[in-house]
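Of the protein chains in this complex, one is absent; all others appear in place.
Right, chain A next:
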Amino acid sequence: MRQIFVIATKDLRLHLRNSTLLLFGIVLPLGLAVLFSTVLDDPGGGFQARYVVADEDRGPAANAFVTDVLGALTAESTFDVQRVAAATEATRMVDRGAVDAAFIVPAGFSADIAAGRTATLRVLGDVDSPIAAYVAREIAQSYATEVRGGRLAVAVTVAGGGRVDDPAGFAARVQALPPPLTVSAGSTADHELASRTFYPAGMAVFFLFFVAMLSVSTILAERTTGTMPRLLAAPVRRPTILVGKLLGGVGIGLVAMSVLMVSSTLLIGARWGPPLGVAALVTALVLAATGLMALVATAARTTEQATGWMSTLAVLMGMFGGTFAPLARVEGLAVLSYATPHRWFLQGLTDLAGGDLRAVVVPVVVLLGLAAATFSLTLLRIGKLVRP
C-alpha cells in the first residue's frame, strides 16, 4: 500500500514537471475555452431569451423584482432584458415577436404587497417562443415564492392564445424550484449549459483524455527509459507498480481538472454547480478516463502504437461525446454519445446545474462502472504493460 503511494507520488511529481502534459492538461483547454466562450457567444446558437419589463409601479417590491431578479438574469448571456415605460408598449413588443415575453408590474403592486393584499405580477408570453415564455413564467413564480410576507399572484397570458392559469401546476413546480436568484438556463429550458460553463467543461473533458493518455504512456516509457528493470528488481509486486502508476495518472487528471475549473470560474465566470456533486462527477470521470486509456494501451504492441490508438480514441470520443457542440445539437448521434464518458460527464454537469445533487447519481455510477471495468481488465492484462 505504501509502495503504491511512493510510486504514485513520484509519478505525480514527474507529471507536474512535464511541460507537454501541462500544455495539454491546462494551457490548451483553458485557452480554447476562453477563446470559444468569447468569440462564439453561445454554444451553437442554443437557448436565448429576450424579455421586456414594464414597471408601472416603481415601488420597492417592484424595484426588487426588476433590479435583483431580472438584473441578475442579464448577467447570463442567455438572457436579454430590456425596460420599457408602459405595459402597452411591452404588450405590443410581445405581439410583434420582438421579445419572447413581457413582465408587467402594475401600479399599486408594492402597496398591495406591503398591505398584505394580493398583488399580481403579469407575464405575457409569445406563443411562438413557448420555452422562453415558460422560463419567464417560472422566473416570476420564483419571485412570488420569495415574497413570503405578502400574497402575490402571477397571472400569465399567452399572446395569441388563451389564458394559461394553472395554480396547482405552478404550486408543484414552485416546490421543485431552487431559490429565485439561481434561476438559470441550465436549470430549466432545454438542458444546456451556458457557454461560459459549457466550453470549459467540454475542453476540460476533451483534453483530460490526452492527459490520461500521456500519463498511461509513462508506464510504457519506463521500459524505454530503462527504469522498468529496476522497478521489477525492487521488492515490489507487479500489480503495485501498475496501480501506483495509474494512481499517479489519476492524480494529475484531478489536478488538471481542478486548475481548469478554478481558473475558468475566475477568468470567464464558469459556474460548475454544487461542489460535492461536481467533485464526485470529476473524480469518476478521471478514473474512467485513466482506466480506459490504460486498457487501450494493453492492446498495443509498441509505445507508438499505443499512443496512436489512445489519441485516436480520445479525439473520436470527444467528437461523439459532444465536447465541441452542446449535447442537444447532436441529435443523430445522441445514442452513440452515450457510449462515451464525455457525454455522461457533460450530462451530469448539466443536470447538476439545476442544483439537485441527485442528478449526478446516474452519471457517476456509469463512470465509476466504466472505471472499475477498465481497471480490472487492465490488471488482468498487466503483463502487457509491466514487463521487462
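Some observations on this one:
Simple rule for what comes next: a residue touches a chain if its C-beta (ideal position, glycine included) is under 8 Å from a C-beta of that chain, and two chains touch if they have at least 3 such contacts; residues count from 1.
Methods note: contacts and distances are computed from a predicted model.
One chain of the assembly is not displayed; among "ABC transporter ATP-binding protein YfiL", "Carbon-monoxide dehydrogenase medium subunit", "Cytochrome c" or "Nitrite reductase NADPH small subunit", its UniProt protein name is "ABC transporter ATP-binding protein YfiL". From the options A:83, A:96, A:237 or A:358, the residue with contact to the chain not on display is A:237.
Only one residue from A:227, A:258, A:312 or A:376 touches the chain missing from this view: A:227. The omitted chain makes contact with chain A at the following residues, 3, 6-7, 10, 13-14, 17-18, 225-227, 229-237, 388.
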